[in-house]
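Note that one protein chain is taken out, while the other chains of the complex remain in position.
Letters A and B name the chains as they come in the text, with residue numbers starting at 1 for each one.
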Amino acid sequence: MRGADYVIRRIGFALLTIFIAITINFFLFRVLPGNIVSDLARVPHATPQLRHALTVEFGLDRPKWEQYLIYLRELVHGNMGISFASQQPVSQLLFNDLKNTIPMVAIGTLGAIVVGIGTGILSAWRRSSASDHVSTNLAIAFYAFPTQFLGLMLLILLGGLLPTSGMENPYAGVFGPQSTVARFQDIGLHLILPALTLLLTLYGEFTLIMRSSMLETLGEDYVLTARAKGLSDRRIIARHVVRNALLPIATLVALSIGWIVGGAILVEYIFSWPGIGQALWLAINQRDYPMLQGGFLILAVSVVVLNLLADLAYFKLDPRISE
Amino acid sequence: MSLLEVRDLNVWFSLPGGGELHAVQGVSFDLGPGERFGLVGESGCGKTTSILAMMGLLPPNASVSGEVRLAGTDILAGGEDSVRPHRWTDLAMVFQGAMNALNPVRNVIGQIAEPIMLHGSVSMAAEGGGASMAAEGGGASMAAGGGGAGRGGRGSAAAARKRAGELLELVGIPAAAGARFPHEFSGGMRQRAAIAMALACEPKVLLADEPTTALDVMVQAQITDLLVRLCEEFGLALVLVTHDLPVVAQVCQRAAVMYAGEIVETGTTDSLFHSTRHPYTRLLFAATPDLYADDDVMSIPGAPPRLDEPVTGCPFLPRCDSVVDRCATERPLLRVVASANGAGEAGEAVHAAACHRDDAGGTP
Partner (left out) sequence: MSAIATEGGSLTGTVSRARSGLIRQAIIERKAAALGLGIIVFFVVLAVAAPLIAPYSTTARTCAVFAPPSGSHWLGCDDGGIDMLSEIISGGRISLIIGFAATLIAMLIGGGVGILSGYFGRWLDTTLMRITDYLLVIPDLAFAMVIADVWGPSLSHVIGVIAILEWATTARIIRAQVMSVKERVYIKRARSIGASHLRIIGRHILPQVGPLLMANTVLTIAVAIYLETALAFLGLEDPTTTTWGTILEHAFDRAAVSAGAWWAIVPDGIVITLLIMGCFLLGQAIEDALNPRLRVAHLSSRRWALRPLAGRGPGAI
């Protein structure tokens, strides 16, 4: 098969990066000055029993290298410790948060990709026209808008029309059972503002990159060949330009996943969306270090995995990669 | 009537900083059915621009005037819309730089089959309908403007790919190799594939823009031979743009020499080579490099004039070795220097040049 080597290498690389992330995570929390996880005095409301259980579970009375091995062993078994704040397993809490984050971020990001690619194509096609100027300048403006400012603006402008906080109406189930359809409608309404903020904050960069990538591709000789063959413009764009121009976008998406996560954290904070970004923020404010450590690890691993997927997408799009 | 008549073709490019570049200046020539015509000249003299203009393929910053008459009708008259139906069905092209003429992310056979699916193919119609190829071919070209209804087999992907495979075999590539991507082909194979692609809709005229540049010498010869063989086999007319004068002598019956956007000398290859009239052509022959030198090395001292400023007098003046008085003030026009009935007589022109020196009564 073409480039089985390549795929294996990318997967190996992703695994290595995850391993580095885990290791750095360990050092960040236990070895650097502050020792916040092992410093049990910082555990709020901890009973002596809980302290003892934690000490045993994480081997806090052992040497650092042994703690590291224990940390790895526990991670492999899906154990990220117990949340100081809620006394529940971190992995379970984070799983719930992730479940809330994914739809909102996916909708916002996919929306941004679609809008960005669409406007980028149109801009390049009508290069130097008024619509190109408007679309390019808007893209630069939205690219420069800080996410939190954009979120606050949407709160000011649309806050009266749409729910601005949380994922569901907290009183929905109080006066009687709520149908599934009604519940999804409710969630959908709550999702609009956060997803829209994320979309607007991300799309500008996609527009700019797609536009310059399209212009580059429109100057390629094979586009001239396609024209000479008598193909219609629509067909040339669809079959010979867009796919080639999308290649840099795949790379860009891969590189901006960390960035997307950053945007998502801000958005969840502004709109109190009960996802993993919100959890991270809460963990910091509640000094809930196991949650913080676990949340950061989950985010880092997600980014590495998504990166891998983007790499593989690139591989699928470009037959020249075979190595 | 000639198959293709190019009349007073002019191309201007508007430049980003303002101003205009007059890249092609009144080019005219005829091409009979099955005839092979060479277009030579230094890099930047407007060869590529001329043949792109003939297919309406110029970029948006270009303006064009003149006529390109195909079997008597001016296909440029209606702009892009009137040329498009003739692309690939009547006029096909092999591009300069085999490297990038094929889309790197699509396989080769698909790119050859693409125009067949779109326009149909005469041979496929002939196979399918049992009609004679010649008759169907004539009908097809007439109908092409009306949407190519005369061509059969349109739309069938499998048939188009089968035909594309046959074309690959015809240029010496196994049909199975068509499933590969352009980057997996050598330069020579890519150029063969590009030629196969040009033949896909059985055009009447093939425009080849330096089809052998960037290939090594052995491969150059093979590609040239292939072009000649296919032209003879299919009765194709050929416009061959090249740096390589010996190739013109070998391939073409007639040729034109371009300088600074104009044709400065044209005639039968025989007459052009053996009774050269224009000083530029003469220097060009003298400067023709040996077989193994780089293609672009065709050095004549000095540089051609800028095309974004008007020129008074002869554009070749600063580099010319046989200047006469009129050269500085009056622009020389293309003038018949020999016709079928003898020099200076009325009759079919076999040789014309744009140089004052050869004017009747001029200095020898």
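Quick note on the criterion: a contact is a pair of C-beta atoms (placed from the backbone, for glycine too) under 8 Å apart; a residue touches a chain by one contact, two chains touch by 3 or more.
Model, not experiment: these values are computed from the prediction.
Which candidate, B:43, B:65, B:186 or B:312, sits in contact with the chain we can't see?
Touching the chain that is not displayed is residue B:65.
Which residue, B:2, B:28 or B:268, contacts the hidden chain when the whole complex is considered?
B:28
Touching the absent chain in the whole complex: find that residue among B:79, B:172, B:302 or B:318.
Only one listed residue reaches the unshown chain, and that is B:79.
Touching the hidden chain in the complete assembly: which of A:115, A:236 or A:252 does that?
Hidden-chain contact among the options goes to A:236.
May I ask you to list the residues on chain B that touch the chain which is not drawn?
Its contact residues with the unshown chain are 7-8, 10, 12, 26, 28, 56-67, 76-77, 79-80, 334.
What is the set of chain A residues that contact the non-displayed chain in the whole complex?
Residues of chain A in contact with the hidden chain: 13, 16-17, 20-21, 24, 28-29, 32, 34, 36, 124-127, 129, 140-141, 143-149, 152-153, 155-156, 159, 212, 215-216, 218-221, 223-224, 227, 233, 236-237, 241, 255, 257-259, 261-262, 265-266, 269-270, 277, 280-281, 284-285, 292, 295-296, 299-300, 303-304, 307.
Keep this in mind: only the chains that are shown with their structure count from here on.
Mind checking the centre-to-centre distance between chain A and chain B? Centres are C-alpha means, answer in whole Å.
54
Can you name the residues of chain B that touch chain A in the complex?
It is residues 52, 55, 57, 84-89, 92-93, 95, 97, 99-107, 114-115, 118-119, 181, 183, 194, 197 of chain B that touch chain A.
Which positions of chain A touch chain B when the two form their complex?
On the chain A side, the touching residues are 220-222, 224-231, 239-240, 243-244, 317-320.
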